[in-house]
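Excluded from the complex is one protein chain; the other protein chains are retained at their positions.
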Amino acid sequence: MRQTFVSQILNSIADAGRDLLDRGNGKSRSHSMEGLCRDLLTQRGEASGMALAREIVGLWYSLNEEERLSFFRFLQNEEGVNQAKLDKAISAYSKDKTPENLQNLTQAVEAPRQELMRRINFAPGGTAALVDMRKFIVSRLREFPDLSEVDRDLKHLLVSWFNRGFLEVRQINWRTPAVVLEKLIEYEAVHEIEGWEDLRRRLEDDRRCFAFFHPALPDEPLIFVEVALVKGLASAVQPLLDLQADRLDPDRADTAIFYSISNCQEGLKGISFGNFLIKQVVAELSVELPNLKHFSTLSPIPGFMKWLNSVNGKAAKLSAGKVTKVKKLLSEKNWWQNDEVVEQVKDPLEHLVAHYLLNEKRNDRPLDPVSRFHLGNGARLERINWLGDTSRNGLSQSAGLLVNYYYSLKNIEKNHEAYVNEKKVVASSSVQALAKSV
Amino acid sequence: MRQTFVSQILNSIADAGRDLLDRGNGKSRSHSMEGLCRDLLTQRGEASGMALAREIVGLWYSLNEEERLSFFRFLQNEEGVNQAKLDKAISAYSKDKTPENLQNLTQAVEAPRQELMRRINFAPGGTAALVDMRKFIVSRLREFPDLSEVDRDLKHLLVSWFNRGFLEVRQINWRTPAVVLEKLIEYEAVHEIEGWEDLRRRLEDDRRCFAFFHPALPDEPLIFVEVALVKGLASAVQPLLDLQADRLDPDRADTAIFYSISNCQEGLKGISFGNFLIKQVVAELSVELPNLKHFSTLSPIPGFMKWLNSVNGKAAKLSAGKVTKVKKLLSEKNWWQNDEVVEQVKDPLEHLVAHYLLNEKRNDRPLDPVSRFHLGNGARLERINWLGDTSRNGLSQSAGLLVNYYYSLKNIEKNHEAYVNEKKVVASSSVQALAKSV
Amino acid sequence: MRQTFVSQILNSIADAGRDLLDRGNGKSRSHSMEGLCRDLLTQRGEASGMALAREIVGLWYSLNEEERLSFFRFLQNEEGVNQAKLDKAISAYSKDKTPENLQNLTQAVEAPRQELMRRINFAPGGTAALVDMRKFIVSRLREFPDLSEVDRDLKHLLVSWFNRGFLEVRQINWRTPAVVLEKLIEYEAVHEIEGWEDLRRRLEDDRRCFAFFHPALPDEPLIFVEVALVKGLASAVQPLLDLQADRLDPDRADTAIFYSISNCQEGLKGISFGNFLIKQVVAELSVELPNLKHFSTLSPIPGFMKWLNSVNGKAAKLSAGKVTKVKKLLSEKNWWQNDEVVEQVKDPLEHLVAHYLLNEKRNDRPLDPVSRFHLGNGARLERINWLGDTSRNGLSQSAGLLVNYYYSLKNIEKNHEAYVNEKKVVASSSVQALAKSV
Partner (left out) sequence: MRQTFVSQILNSIADAGRDLLDRGNGKSRSHSMEGLCRDLLTQRGEASGMALAREIVGLWYSLNEEERLSFFRFLQNEEGVNQAKLDKAISAYSKDKTPENLQNLTQAVEAPRQELMRRINFAPGGTAALVDMRKFIVSRLREFPDLSEVDRDLKHLLVSWFNRGFLEVRQINWRTPAVVLEKLIEYEAVHEIEGWEDLRRRLEDDRRCFAFFHPALPDEPLIFVEVALVKGLASAVQPLLDLQADRLDPDRADTAIFYSISNCQEGLKGISFGNFLIKQVVAELSVELPNLKHFSTLSPIPGFMKWLNSVNGKAAKLSAGKVTKVKKLLSEKNWWQNDEVVEQVKDPLEHLVAHYLLNEKRNDRPLDPVSRFHLGNGARLERINWLGDTSRNGLSQSAGLLVNYYYSLKNIEKNHEAYVNEKKVVASSSVQALAKSV
């Protein structure tokens, strides 16, 4: 309540002044996005920057799709780099490479919309609005590629502001405010959370959940990871999600299974937090539960079936005919519950998955995005799990198979360097063997 | 405690890996600033960025002056703009002004040390270390002007990170942790706080204190303002600081006097918070105490005596002889307690101060920095107060005179625009009259 | 986590000592409730009171029904008043009424189980365990009336500990931890909360919810009230609960409707918080929303149908035949959706309800418990609402009728005294008129 009153007064300070001015000028004050933005970038912004920013933020949320696009076109066309100024700075610098000329060049190459974005951030809720703007632009970029410069500027700012040093890791549990918990239900991207009962199971004593937050978005997780405390390396996800399954005393667990990692903010697309989060959580859990000896994911292989379906002819060590047959069997309904079919497809599928993960690459990096992520973090491809995820999604993405990526604390950096320098997919011998023979 | 354990594990993850690698490479790991910084900027930084950043932060505080300078020279010389890359980008862009070429130019013009600074910020305490680095560089810049580019890059980053939207206003009172309170004693720049009793007086019921904080520096005020709740416009500061003076029931006050504003962080020099803070505090106080009708400062005139001493010959409407006589009288010990002297100097001094504040300018702006600040914020020069500050400092700076700058909520923006557009010093008629005649 | 470790060490301090002692004594330590309680009441309790209390608390939750009863019989029979000591104290006091003899009598009349209960409270969770013990005993008291003395002692302690001065009022909203929110769903006693969506509706911007908490039970509401912010006196509850209904800007509401009040802790039965809570909430809302002009309940009449069904013959101004007819009509399925039936029963029912509330009493107090509560608090019986609650429960309790009890701030105490001294049911003239004629 108090904050509302304080805001009203701050606005009225600015409004009073601007009303007076407008009356004096004989002109009416602009309340359009463009008008407000121009005010905010000029001297008026110095005196009443926060009030202007506040108005822009409020207005943003009331715009319809078309008005939003028109706002971005304004940013693109009118608040971009000043060509004449840039040419002049280049020319001066080319003649004389003084620090001053370099400094002028640096300034000239920055589009004014960047300063505008920084000033929009003055307002309470400004950061959230900017993230929302980026969410919008990201969703329309394919359609309007000319907006990519605005996107680049916005992303540049957000990368700087969402620096790891400003993020806070918080444990999420049943004591967390509902306003945050409902975001988990909304944002879970790997294994859908089906309501509050399901969520509650994932926050019980033998589960852990951690998320990164930014101080300017206190109720919005940026990324979260769900962990199951178990004995031995878990090979299937359905038992972990089962509401009826036995609970384990966390002090008796020896393994932490990271079974779901979800990025939450589409407006922060391309800004990576996962690497930091996983290591932070490993450290948090090590302190809390000294008995934990193993840290591993239980991960999807989102690109597998897509790749398999794109194969024409032979794949790995399988003949074209064999491949076709496997694909045909997989198209049968509930094939995985049919023992005969299973017997025929299990070996070839495991072989194909191992091959896909170890050998199928683009630009020297694994095709599979989840694999790229964990291997890049220094994990080891540990095990392929038959029927690890028999949900509809699991079956359609990867024929029900799941993978463990294993985080061995003392090998993380070694693995990472092998991956980066030698383009090596670090994998256990069993996975390597699977890839070699059917 | 917990956080210490977690940090140790995070470090040991990174260390374990790097030890192994180093052994494998047959080379020993670098623990020098330069070596760590190079690691942090390369692929090693991707895997163990936080641990490297942590080590750099720790090391920074252990460096002596010479080593710090040497570190900045490394940043200046080895982590500056890549000349060849920049030339190429300019050349490409000059030929073909595509968005891609502009983007390449933008990247080429940014020195790698900026990315390095962003990565140092990964560490807990990273922001504090960067602010401390800037504090060091600011203090040596006059001596080593060649470091100004590093300073510029660091300031650029800090301006972006200390955006108003990330700051939090907090009321400071006797319930505030001691670790913050002792900073007030340390940082007060206008009217020195002489220990805890003095501080306590300034935090009593008829006083208010507000400060801005940044989430990454939770115990460090960035700027704070001290306010006295009084009846009528206060004309002297000693009664406000007097430990024995009567306390006023805050509900009976009609005026809030901002009697001291102090910037706290030398590392944030040139990044302005005062404008925002004053307006925020006006709004906070208006909500808390609806009976407050007036908001005004009681401010020093830090440049007055310096200016007066620089005058040779006549000043304002005073003859050279008169000026000389005034200066001579002011050089007498305790002149202000001598009625005869006071009678002779009061009128000429008030005239001179009014003249100094209204007419003495550089680049069309008032000479006096405090005046520039408040007029730029939209305040009005309201009143000149004879013997408003008889402390040693007050007498030597401005012959004991103080000024009220009045914040009239509905005129703030009008005043600001008059100041910016018409270079006008908005002043009350009485001050204007003082400047016109002796 | 930390607290768990600390607890383990505290226990191990006590355990170590007790193990040693037991070994020394050649006897094995008691882990039965009775044995632990005896230890706790003797010198052993002085040294390791907290550990013993902790063990008792843990053990309590593991007891089955029979063991619990046996524990209470132990309290009843072995930790009751010491008859010999009391007789002696009475005899001494009767002879000589000195302060010392009075003091001895005071002590003798207190059963040792009271001190035992105070010591059980040493343990973390001790208060919760004692409230749980009372919950158990309250549920079995009818069956085992001989335990009423234990109940009385327990209640005596809880009354003292749950003194208003120790309670904290907290607003419940969507930022409240889920662990508290799920308790609302569980405890709502008037209009059932059907899951999280329903709960969320009740915590939106045009709703308020407040509860009392005790510091020793931080996650357990003791009582909570649900409030709807509306325009005009609400006459029906279904629109207030409707998920689809329009939301009102709370600044435009003029009336706060208290539509549900639920006591949460059966273990605190007979300890009254409602009176305090309602007034506190009226004050909180008045500060937050100065536009609120009216505070009223929308309340059930839980005893009405029970009373009506007990009537044989005439009731109020209705003949026996008329009464019988009304009862018959009300037994038809969905009578309230049948216009013809409604036309026949509306007038007589409103008359009967008004009569029931105004005139049907026991011991000079209204029969209806909700009526007793609000009238005792100083409210006025304001209006009877036809079909105010058409839920199954509302229809079966009170034929769908609801009542507004109006809290007029300036009449609360006058009404209360009229109720207490003159046994008067303060009611609006319209309700009085309804009671007088059909």
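We call the chains A, B and C, going by the order they appear; numbering starts again at 1 in every chain.
By our rule, contacts are C-beta pairs under 8 Å (C-beta built on N, C-alpha and C of every residue); 3 or more make two chains touch, one makes a residue touch a chain.
Just so you know, these numbers come straight off a predicted model, no measurement behind them.
S.K.: In the full complex, which of C:T297, C:N377 or C:N404 touches the chain missing from this view?
M.R.: C:N377
S.K.: Of the residues listed, C:I56, C:V138 or C:L157, which one is in contact with the missing chain?
M.R.: Residue touching the chain left out of view: C:L157.
S.K.: For the chain left off this view, which of C:A189, C:A245, C:A320 or C:L409 is in contact with it?
M.R.: C:L409
S.K.: Of C:K88, C:R118 or C:R140, which sits in contact with the chain we cannot see?
M.R.: C:R118
S.K.: Please identify, in ascending order, the residues of chain B that touch the omitted chain?
M.R.: On the chain B side, contact with the omitted chain comes from 1, 174-179, 181, 195-196, 200, 219, 288.
S.K.: In the complete complex, the non-displayed chain touches which residues of chain C?
M.R.: 2, 5-7, 9-10, 12-14, 16-18, 20-21, 24, 43-44, 46-50, 53, 81, 83, 90, 93-94, 97, 99, 102-103, 105-106, 109-110, 118, 121-124, 126-127, 148-149, 152, 157, 160-161, 163-166, 215-216, 275-276, 279-280, 282-284, 286-287, 376-378, 409-414, 416-417, 420-421
What we mean here is this: only the chains that are shown with their structure count from here on.
S.K.: Which chain is in the middle, if each chain's centre is the mean of its C-alpha atoms?
M.R.: A
S.K.: Select, from all pairs of chains, the pair with the highest number of C-beta pairs in contact.
M.R.: A-B
S.K.: Among the chains, which is located farthest from chain C on the basis of C-alpha centroids?
M.R.: Of all the other chains, the one whose centre lies farthest from chain C is B.
S.K.: Between chain A and chain C, tell me the centre distance in angstrom, where each centre is the average of that chain's C-alpha atoms.
M.R.: Distance between chain centres, rounded to whole Å: 48 Å.
S.K.: Taking the mean of the C-alpha atoms as each chain's centre, how many Å separate chain B from chain C?
M.R.: Taking the mean C-alpha position of each chain, the two centres sit 57 Å apart.
S.K.: Note the residues in chain A that touch 2 or more other chains, in rising order.
M.R.: none
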